[in-house]
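Note that one protein chain of the assembly has been removed; the remaining protein chains are unaltered in position.
Labels A and B are assigned to the chains in the order they are written; within every chain, residues are numbered from 1.
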Amino acid sequence: MSEHVQTSNGHTPLLEVTDLVKHFPVKSTGVVRRTIGQVQALDGVSFTLEKGQALGLVGESGCGKTTTGRVITRLYDPTSGSMKFEGTEIGQLSGRQMMPYRREIQLIFQDPYSSLNPRHTVGKIVGTPLEVHNIVPKKQMIPKVQELLEVVGLNPEHYNRYPSEFSGGQRQRIGIARALALRPKLIVADEPVSALDVSIQAQVINLLQDLQREFGIAFLFIAHDLAIVRHFCPEVAVMYLGKIVEIGSRDQIYNTPHHPYTQALLSASPDVKQAAIGGRRERIRLEGDVPSPINPPSGCRFRTRCWKAQDVCAEKEPPLYEVGGRNVACHFAEPLQVVQVPVVSEGATAVSPT
Amino acid sequence: MIGYILRRLVSAVLVVIATSMIVFLLFTLGPSDPAQRLCSADRCTEERRALIHQSLGLDKPVVEQYLTWAKGVFVGRDVSYGPGFSVDCPAPCLGISYINKEPVFPTLMERFPATISIALGGFMYLIVGVIIGVLAARRRGTSTDRGLVASTLIISAIPYYLVALLAYLYLVLKWGIFSETSYVPLTEDPIGWAGALALPWLVLTVYFCVTYARFSRGSMIESLSEDYVRTARAMGVSESKVVAKHALRAAVVPVITIFGIDFATLLAGTVFTEAIFGINGIGRTALASITQGDLPIISATVLIGSVFIVIANLLVDIIYSFLDPRVRLS
Partner (left out) sequence: MTTVDRTMPEPVVAPSSAQQEPFLVVEDLTVQFPTHDGLVQAVTDLSYAVELGETLGIVGESGSGKSVSSMAVLGLHDAKRSRLEGSIRVAGQEIIGASKSTLRRLRGNDVAMIFQDPLTALHPFFTVGNQIVEAYRLHNQVSKKAAWNRAIEMLDLVGIPEPQRRVNDYLHQFSGGMRQRAMIAMALVNNPKLLIADEPTTALDVTVQAQILDLVQTMQKEFGSAVIIITHDLGVIAELADDVLVMYAGRAVEHGPTKEVLTHPEMPYTWGLLGSVADVVSDTSKPLIPIPGTPPSLLNPPSGCPFHPRCTYQDHVEGSRCVSELPLLRPGPRGESHLKRCHIKDPETLYQEELKEEIMG
């Protein structure tokens, strides 16, 4: 049933995604509803994630980052492409066959309010995965749940309370405890902090980092906030309209972005520490909005908003070229000298020794 | 927009066809034998009964029977219930009554204006209900509002027929506030028409408007707390216009949707209304035909009722699409 494929150097990555495609049919509005098009939510996405590592997916709404997370957790079935978890193809597994892998791959949701059943106690919410997968005998359930609550920094005595008795940050911790219950090898975190207040965001991010270190969990970290992704993930993929446009290490992406879209994103995100010191960066302003994923532009999907666009961009879709260590899907990939992020800290140099 | 209406229309027609099939099936597969009604018991021989079956086509397959019946709806047919006994039933033919041997459709059409006149009360309770609901929403938390909520609970705890009966007993028989009148066609005597219907309308409105008041109150409170209502206020729109234009437009959408669904209840309610207030409408006819086992009339009223429910819902959908451009333009 499962074929173990190994990469050339003889080791198997935790997750290997190749040419993943997810299309959603669009129905017509006439008398008879026909499929008249496809929302190309994901169109050939490839990446690998090693055990205990963190890969960040960034991009704006409609870029496909959330769809990627949902396909990988098999909330959606992939249209085509391959997803190998520890060498096993999981893209086409049936519900029953998928069961053991559901234990290994867990999801943390964005909204800590709607993702917890308000009628269940915290104990029930955190204990349900243990029960479903028959991990813990009934008698040991409460101690196990209490242990998990303690791990995420909640009072273990509160297992009998309901979600409404907790604040947003605490609810997100409950969601994290639920995801941890099965000791997964991979957690897909979809905007785990964007619904939280700034002062609470840092608490949750630090918690996730501690857990990652302690349990060796790999993270697929999905967020629109470039700074948080940079903080959390040594590897970052930038997505635009269902495709990865640039993927590389944290330093490659943030210090010397090569794709015009990455450059524009970085220049557009307001950054208090830069601005406070007077280092307002020169801004690149993209015109207009992201085009419709039903009818994406020919060739390079970013060309309609790109200042570098030439005829070739409309004719030929750029593959992921390897430029300067990272992979970038642009015919004219190069570091942008003008907006090269100036290191403006007075004294302290901000280069991480990785 | 046109595509949307067309799609609704097609599904409406399909619903009516499906209903007619179900009604027809119940009719043919039911336990009662038409021949029993058509020949009186003492003179009814087995032979005669078989003859009636044959001439009504009851020995043929159900599909064929249905097609014959459906053809009759469009072009009319002769219905014979025994040798020498044949009744001409012009289109739209919904069968003939077993009791007086007359075509069903013209009989029902005679009764129809009275029922429609009562149903007008439905629009009254909708309008009165929405107005009360809006006022209550504006006075949320006050005694007016609490009174409304309480009266809704009390009224909905009493069955409708009891309210109608008590109203008749006290307002007509005991106190004589309303005179006992029977239905007069609108075309003959408009004042007499309204006079005869005043009490049924009043009872319908009082009984059903509280439900709609409560429903529109909730809907209105919700839409008054919408961001766009706040925006309208922030732009300097006067409070009365905020309520009447910005909030109400959004608040009536769910109320009208419910009304479309509720239309069936109104039709069922007319059975009581007609029986209690002595109005000779379709409801009363249906009631009488049930006791007499006059199946063609029963099935015809059910069919006509379903056509009305479908039309009402079609209208609601169209109104809905006019109110909400997102429906129209998506």
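Going forward, a residue touches a chain if its C-beta (ideal position, glycine included) is under 8 Å from a C-beta of that chain, and two chains touch if they have at least 3 such contacts.
From a predicted model like this one, the values you see are computed outputs, not experimental measurements.
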{"item": "Which of A:60, A:89, A:147 or A:334 contacts the chain that the document leaves out", "value": "A:60"}
{"item": "Touching residue (missing chain; options A:114, A:140 or A:167)", "value": "A:167"}
{"item": "Option from A:111, A:271 or A:334 whose C-beta touches the chain left out", "value": "A:271"}
{"item": "Sole contact to the chain not displayed, among B:86, B:144, B:238 or B:265", "value": "B:238"}
{"item": "Interface with the undisplayed chain - residues on subunit A", "value": "60-61, 167, 169-170, 197-203, 205-206, 209, 224-228, 230-231, 250, 254, 264-278, 280, 283, 285-286, 288-290, 341, 343-345, 347-348, 350-354"}
{"item": "In subunit B, positions touching the absent partner", "value": "226-228, 230-239, 246, 249-250, 323-326, 329-330"}
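Keep in mind that, in the parts below, only the chains that are shown with their structure count from here on.
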{"item": "Approximate Å spacing (C-alpha centroids) for the pair subunit A, subunit B", "value": "55"}
